[in-house]
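Just one protein chain is left out here, and the rest sit where they should.
This part shows subunit A:
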Amino acid sequence: MATVELRFSALPEHVRTARLVAAAVARRAGVDEAVLDEVRLAVGEACSRAVGLHQSGGITAPVKVALIEEEKQFSIEVGDEAPHAVPGGDTPGGVPETDAEEDEMGLAVISGLVDDVEVTTGRNGGLIRMTWPTTPPAVAAL
């Protein structure tokens, strides 16, 4: 299981909480201080996008965030339950153009910030997985 998991109602006011928790866990996992601002921004963008997708799709399910500490790396997965267009399939619901543009902007920021990012989408929802390298804590800091 993930090191820390969060589930929150798809409301904009909770995105800040997700940012703060993600940054705290990332720091503890050994993500470089200089990169924490990027972690905070990227997870905020991913959560804002998920909140927007749930709200526009009338989805009551919570947004899920998994913070995963692994050997030499730290990953964050942000999952939504909005049905996405599957290549070659139908577009369920049909996302209005303006929403789609904001969605693109969020993804543009994420891909500009994070080197290792994977976006997967399917009929049952989407997942953004972002990974950063970690450095083991210095023994002297104990």
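Please note the rule applied: a residue touches a chain if its C-beta (ideal position, glycine included) is under 8 Å from a C-beta of that chain, and two chains touch if they have at least 3 such contacts; residues count from 1.
Going forward, contacts and distances are computed from a predicted model.
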Unshown chain, UniProt name, "NADH-quinone oxidoreductase subunit N", "Anti-sigma factor antagonist", "Urease accessory protein UreF" or "ABC-type sugar transport system, permease component"? "Anti-sigma factor antagonist"
Of the candidates A:22, A:66 or A:109, the residue in contact with the absent chain is A:109
Touching residues of subunit A against the unshown chain: what are they? 12-13, 15-16, 19, 37, 40-41, 44-45, 48, 51-52, 102, 105-106, 108-109, 112-113
